[in-house]
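Here's the structure, in structure tokens; my notes come after.
Right, subunit A next:
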Amino acid sequence: MFSNILIYFVVIPVIMLAGLALCRNIKQIRAVAVTGSLALTALSIYLLVDYLGLRAAGHTEQMLFTGAWDWFKPLHIQLAVGVDGISVAMLILSSIILLTGSFASWKINPLPKEFFLWLILLSTGVFGFFISIDLFTMFMFYEVALIPMYLLIGVWGSGNKNYSAMKLTLMLMGGSAFLMLGLIGIYYHSSANPETLTWNLLEISQNGAISKGWQYFLFPMTFVGFGVLGAMFPFHTWSPDGHASAPTAVSMLHAGVLMKLGGYGCFRVAIYLMPEAANDLAWIFLILTGISVVYGAFSACVQTDLKYINAYSSVSHCGLVLFAILMLNTTAMTGAIMQMLSHGLMTALFFALIGMIYGRTHTRDITKMGGLMKIMPFLAVCYVIAGMASLGLPGLSGFVAEMTIFVGSFEHADMFHRVFTIVACCSIVITAVYILRVVGKLLLGPVQDEHHLKLTDAEWWERTATVTLIISVAAIGCFPNFFADLIRWTFSSDIFSVIGMN
Partner candidate 1 sequence: MDITILYYLVPSLIMFCCGVYGFITRRNMIAMLISLELMLNAVDINFVVFNRFLYPENMEGMFFTLFAIAIAAAETALAIAIIINVFRSAKNISVSDLSKMKH
Partner candidate 2 sequence: MEATIPVLILAIPLFMFLFLGLLGKFMSHKMAGILGTAGMGVTLLLAYFTAYVYFFSGTPEFVDAAGNRLQFVVFNVDWLQFYENLVIRLGFLLDPISAMMLVVITTISFMVHLYSNGYMRDHHGVYEHGFQRIYAFLALFSFSMLGLVVATNIFQMYIFWELVGASSYLLIGFYYVKPSAVSASKKAFIVTRFADLGFLIGILILSYYTGTFSFTDLTSVNVATDTFAVNLGTADHIKNIFANSAVPVFMGGSVLTWALVLIFMGGMGKSAMLPLHIWLPDAMEGPTPVSALIHAATMVVAGVYLVARLFPLYLMETTALEIITVVGAVTALYAAMVACTQLDIKRVLAFSTISQIAFMMVSLGVARPEFHEGLGYMASMFHLFTHAMFKALLFLCAGAIIHAVGSNDYTSMHGLRKHMPVTHITFLIGCLAIAGIIPFSGFFSKDEILSSCLGHGWVPYVWMSFVAGLTAFYMFRLYFLIFWWKEHKVPQGHHQPHDQAWPMTVPLVILAAITCVAGFIPFGKLVSWDGVSYDFMAHFDWSVASVSLLVAVVAILIAMKMYMKENPLPEKMRNALPALWTWCYHRFYWDELYMFITHKIIFNGICRPIAWFDRHIIDGTMDGFAYVTNKASYAIRGLQSGKIQMYVWVYLIGVLLLGLVTAICLL
């Protein structure tokens, strides 16, 4: 079991948890958090290299590094792991964000030990989710990732934190209920023979035993279940409140990685296992996600709280992810995954910066701040870069992701898809409006509050976090083909031939 590299994505966080339990002061806690997340980052990069090596050596299986160990035999529950290009990309994303999140919560107060314990537990869930290919284990890790959120927001949050924590948890639990229903349904239709029912994704997709009628029922269940976490309209309202109240690292991890669980799940479970229903029912969700894209962007235009702006922007960008997934063609889906990477990194950067600015000015209201460029140039420049990435400046990650999505979406020649593609394209203009509005009000112009003149610029750990994220964002933006190729591999399988996907 321990010969499989993927297991270590769960083992390392568990060791970190044990290590944290033994820690006595903040220095040890930081040491454990940074060492552990560095180890995870190194592991994910090693995995990437290994993965590419195997692909280059001609391994053409759908998933590599597969392994399965029985967990509960009577119900065929296994701990089954395996990765393809998408999972690898997501693992890298998660480890980078965990690393930078650890740096961003360098000065977390109070109860640093407990904070990191919950944070690492959360990331255990995240990593476990991305390596699993067994639906039940996947769901379990999914829940492990969701529950700590309640405490992290409820205890370390700010503002209306009890309400937000409760709302977030309840809405996501509601989504989980749909999801559970869907997953159990899939399980009972996973094979024509009742003796060989399975939770394993690969086997289910090979069996292809889910009848079309059941797909019509199970597809919406799973898609909505994951869609809630992907902030799909109209199930997105946990996101603004939740993000606004969450502490910095949690916002980063939540917007950066957890929301990606939604998109990833929609693809991996809903569409991958039930392509026919996806093909027939995509239009319903296309409308919803299309609304998400524009709606989130318009809402962001009039918010005054930095975190709300960013949360609505996330609704818009994550809407684009689901939108592109539903286009059901290789290019759009590649774009969707790139958008997940891109949005994960840049929104984590945003939330990190907002946390740093909030930590200094003690307000997130853009009408009460101004001219921060003069006071804290480093943070301000980073904010501008994050904004530019968000509005799709070439050379940063947002552009390549969005363009791939648009080109892919435009492949559908009928009026319905065309109209929605163009509507989604409009979001690039609206994004520019709200990003520049924030940049103009917050960073440029004269200094609003004289007390802010005394504030200092970023400390080294803050610089580390932001620079790491900026480099990642620029790496995707400058060398998109590397990531696109990594991801595109996944779609080369003949799974989608059912729906005539090219």
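With respect to how the candidates were assembled, all candidates are chains of the complex that A comes from, given by their letters.
Some notes on this structure:
As a working rule, a residue touches a chain if its C-beta (ideal position, glycine included) is under 8 Å from a C-beta of that chain, and two chains touch if they have at least 3 such contacts; residues count from 1.
Model, not experiment: these values are computed from the prediction.
As listed, 1 or 2 are all part of this complex, and the one touching subunit A is 2.
In the complex of the two chains, the subunit A residues touching candidate 2 come out as 167, 170-171, 234, 236-238, 240, 295, 298-299, 301-303, 331, 371, 373-374, 388, 391-395, 399-400, 403-404, 406-408, 410-411, 413, 421-422, 425-426, 428-429, 432-433, 436-437, 440, 443-446, 480-481, 484-485.
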